[in-house]
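Left out: one protein chain. Kept in place: all the others.
Naming follows writing order (A and B), and every chain is counted from residue 1.
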Amino acid sequence: MARSFDLGRFLRRDETKGMVLIAPPFIYAVLLLAAPLAAIVLFSFWTQDFMTIDRSFTLSNYREAFTDPLYMELLSRSLRISLSVTAITVVLAFPVAYFVSFYVAPERKSLWLFLITIPFWTSYLIRVFLWRVILAYDGPVNGTLVGLGVIDEPLAWILYSANSVVITLAHAYAPFAILPIFVSLEKIDRSLHEAGRDLGENRVMVFLRVTLPLAMPGVLAAVLIVFIPTIGDYVTPRLVGGSDGTMIANMIQTQFMRLNNAPMGATLSVLAMLMVGFVSLVMILGTLRWTRGGKSK
Amino acid sequence: MTKQEPIIRLENVHKYYGDYHALRGITAEIGQGEFFSLLGPSGCGKTTLLRAIAGFEDISSGAIMLGGKNMEGVAPNHRPTNMVFQSYAIFPHLNVEQNVAFGLRKSGMSAADKTRAVGQALEMVGLGGYGARAAHALSGGQRQRVALARALILKPKVLLLDEPLSALDKKMREVMQVELIKLQREVGITFILVTHDQEEALVMSDRIAVMFEGEIAQLDDPERLYRRPVSRRVGEFIGMMNLLEGSLAHSGGYSVDIAGLGRADIAPEQVVGSGAAGAVSIGLRPETLSILFDDDPKSARTAQGVVDEVVYYGDMTYYDLRLDGAARPVRISMRNVVGRPVLEVGARARVSWDPRAFTVFT
Partner (left out) sequence: MKGQSLKIYVILYLVFLYAPIVLLPLFAFNSGTVIAFPLQGFTFGWFIEVFTTQALLEATRNSVFIAVSVAVLSTCFGLFAARAATRYNFPAKGGIVGFVMLPLVLPEIIVAVSLLVVLIQAGLSTGIWSVIAGHVLICTPFSIAILQGSFTNMDKSLEEAAVDLGETPLSTFRLVTLPLVAPGIIASLLICFTISLDEFIIAFFLSGNEPTLPVYIWGLLRFPARVPVIMALGTLLVALSIILLITAEYFRRRGLRRAGKRDVGGFL
């Protein structure tokens, strides 16, 4: 139908109002996220010599990143640490989420969640530093263990190693893992469990065949919420990692701030993002296939 | 009584949602002080039409006239209508009095006047003294009354009600139906009600517009709608309609031969549709057949059959009777008169029938 353009009607339309509303935050995100990310990708193809940036397109950074064993080692170590942290954190978090969802009275649930999340809102920096204090050679953990006679000598491997990074990160991201799993478990219709029992399964089997599959979306969310930020963590490897526990973010910072090689830093950032994106995709697709395939365990 | 200008005039109203043609040429007039219902199944466009009258939806073409003025481009807050929403939309952060007085903010009334008006409005809906109640402490029926008071206190020309009773349980619904009728009579303004419940529409309305797929199929008072549906679809939508097969003959006048009952002459206004002779469906309402008991006076037209099913309702009994020669059973409603037995399944029965009560669908 041909109608002349009615400005009043156009402005009243739902779609227009919606787009006007979303515009400010969206434009902000485009300016401060999309543009900078694009800049990073651009930078990775340039080179820098002290303070001057050479803008000619080159793949030399990428070549260096793939051939120098140091960078590959850092990337793979970051991946390993991050995956370990994710696995440990999510596995340890699941029973906690299960407990609050199934064993706590409804009116008390938010209280428990609140208690669990308080540590999360305190300064990350200070928490990591405290772990350095706790795990130190002459710190409280060793002191207690020696004092109780469990060991003769203080343990040296619990600090300034990849292990200390894993422990510290697992602590920091625990609440991130608990919450999504909790949300997922809450959504499960309780009568499904009763139906499972009614149809002849014992508790363990009901858990494996009913609860766990239905909680998978939450588990997946927890995995991603822990995995993605931990790969790029800077503070923890720096404070408690020592030389064996440095991760890719430390190298990125070094490139930018100490070596004045922003393009190299950009290259490593791009590679880190690609790695994260790829692994995340694998995890998502893997979970989708697992739940949709309907394979019984 | 002088003929008044209709309060609402809908002139060929069309509405498109993208490609979807939601309202297809709605034309109707609604009078002052009328209790008018828009009745139809889900998706027929009745709520869309109501919201268009209220001003919450724009129309693609046609005109909506309220009180003689075209409402094109007039925002909802400037129309002489007020709406009772399906969810009642009681403001949870205000108490009952504040809710009811909400629309009076711009009226310039003094606080004392407002309190008085609120008190009167609450009395009118039967919630006198509830002013200080918190919103979340109200039951469903009470919320609805607050919504009514809140709308009526502004003395609109038209009150629009969007499925106001669908959220209530059966008993509450029946109570509120009567209350709404009384309220409308007391206040005297036009009510437009949207509902999918045909029983509700029949009970409360002065006139009903039955809508299917964005069009008005029939606009009539409840009795005409029930006795003289203009199509089989309308007939089946309103109340219970039995359908028997037969054939129509047209020579001079109309006559129809019905399987299971027999031949009869019928008046032209009983024939609906093309009027072509041949195979037809005959519609009969449950109360138009009567089971004959021994003490009943002789009847001119009778038929015989076997009782297929008996449904006992307390004051009524419904019999499904399989007439000799008819393919499907017909449902007959009988009042339970003292002393009269309830027939059993399998029993033979005689019925009397009157052709003046039938509708022939061609």
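What we mean here is this: a residue touches a chain if its C-beta (ideal position, glycine included) is under 8 Å from a C-beta of that chain, and two chains touch if they have at least 3 such contacts.
Since the structure is predicted, the reported quantities are computational estimates derived from the model, not experimental observations.
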Residue among B:Pro76, B:Gly126 or B:Pro286 that touches the chain left out of view: B:Pro76
Hidden partner chain, touching residue among A:Val206, A:Ala266 or A:Val279: A:Ala266
Of A:Ile134, A:Leu220 or A:Val279, the one touching the omitted chain in the full complex: A:Ile134
Contact set of chain A toward the excluded chain (per top definition): 14-19, 21-26, 28-30, 32-37, 39-40, 43, 92, 95-96, 98-100, 103, 106-107, 109-110, 113-119, 121-127, 129-131, 133-134, 136, 138-140, 143, 171, 174-175, 179, 182-183, 186, 203, 224-225, 228-229, 231-235, 239, 249, 252-253, 256, 262, 265-266, 269, 272-273, 276
Touching residues on chain B - with respect to the absent chain: 54, 56, 75-77, 81-83, 85-87, 89, 91-93, 102-103, 105-106, 134-136, 150-151, 154
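Just so we're on the same page, only the chains that are shown with their structure count from here on.
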Gap in Å, rounded to a whole number, between the CA centres of chain B and chain A: 59
